[in-house]
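Handing you this structure, nothing more for now.
With one protein chain held back, the other chains of the complex are shown just where they sit.
Entry: chain A
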Amino acid sequence: MDTGDTAWVLISAALVLLMTPGLAFFYGGMVRSKSVLNMMMMSLGAMAVVGVLWVLFGYSTAFGADVGAGLLGKPFEFFGLSGLLAPESLALPAKIPSTVFVAFQAMFAIITVALISGAIADRARFGPWLLFAGLWATVVYFPVAHWVFDFDGKDEAGNVVDPGGWIANKLLAIDFAGGTAVHINAGAAGLALALVLGKRVGWPKEPMKPHSLPLVVLGAGLLWFGWFGFNAGSALGANATAGVTFINTLVATCAAMLGWMLTERIRDGKATTLGAASGVIAGLVAITPACSSVTPIGAIAIGAITGVLCALAVSLKYRLGFDDSLDVVGVHLVGGLSGTILIGLFASDAAPAKINGLFYGGGVDQLWRQAVGAFAVLAYSFVLSLLLGYLVKFTVGFRASEEAEVASIDEAEHAERAYEYGSLTSARGTGKASVAAGATAVLEGSNKK
């Protein structure tokens, strides 16, 4: 065990966890003032559900012994993390305790599920969302994480003793921190759910502008900060790979922001705050798979291309008529595809992954591997998400009533409002106070004692 590596991955895990409340701010600022809490609760709810499932059987499904063909780990091998708590159980090949790796990967599972919620803003009931989150993590995320993140365990002679997932070990597509498993995966699921739930009342005639851009910027800042843990932490050590991925995570994001703002300036006449914040996320998404395999110049190219591409992609939903409310498809699916596939062009053997892409004399070999990996995850996630979405819709129902949606989904689903302003008519208190029936019983019970 290496204490420096362990410390860095522990800190990175906490950084990645912070991304999900960051996402809650990012998404929460983008919706209208009457549905902020429901939006934020979908991120918080994903943390609650996926965190528990991860410890029970999620980690084991993703990183347990392969059941065959690199499709799935044994779900109950490490049930409840049994067998992983002893100090000598190391997650190969990194020099960190297994539990540290479990913790780091848990945060990835959580944020991936939370990302999907942006596609169904303002209209999803909370309970059904939690149900979907649990089902989706189990059926889609855990297996896909196995495909992409579970590398073969080898003994000292180099023989495979613990086979991992097919994308990481057989296809050999490069996805350093989750362009496929996290972003294409969540983006395709977002598209599926936007289709299952349908459009919001009034969309697309009503502008539905963000109610608080300062919250959006706060969220984007927290996401960027946490993303250094996401990408540089994926080096699983405090080393040179972490350094390269860190700097690429910085510079690709800056370039993407420039690309997005420039596109808006030319197309719409003004560079918007929402555009700058979205450009940040697009750049982070694109560099996620690529940060270990490109030089900083390659990172700038990938960031700039993706910034422009995503800025153009977010207007597609109006032409195609699906209400992907907060652009999960336009940013995460398109940005994830862009970053994953551009590795095939911009990969350079000067970077830690030591592979050359098409532009560096490596031919098209890596390019097709990237494309196959990307589209395999896209197709699997889209089809399964559609099925799970309809399953929830036709059993417990997924969508809030039109009345609740128009009035305030926060009030209807959570009995709260994000912004409770006092009004002149309520100054003296015209209502009547009473304790809810359940609470009365509790109070009486405590009095009897």
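In this text, a residue touches a chain if its C-beta (ideal position, glycine included) is under 8 Å from a C-beta of that chain, and two chains touch if they have at least 3 such contacts; residues count from 1.
Throughout what follows, contacts and distances are computed from a predicted model.
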Undisplayed chain, where the name is taken from the UniProt record, one of "Acyl CoA:acetate/3-ketoacid CoA transferase, beta subunit", "Glycolate oxidase", "Nitrogen regulatory protein P-II" or "2Fe-2S iron-sulfur cluster binding domain-containing protein": "Nitrogen regulatory protein P-II"
Of A:V139, A:L312 or A:L386, the residue in touch with the unshown chain: A:L312
Touching residue (missing chain; options A:G4, A:G80 or A:P204): A:P204
Contact partner of the left-out chain, one of A:P87, A:G269, A:G361 or A:G422: A:G269
Touching residues on chain A - with respect to the absent chain: 204-207, 209, 264, 267-269, 272, 274-275, 311-312, 314-315, 318
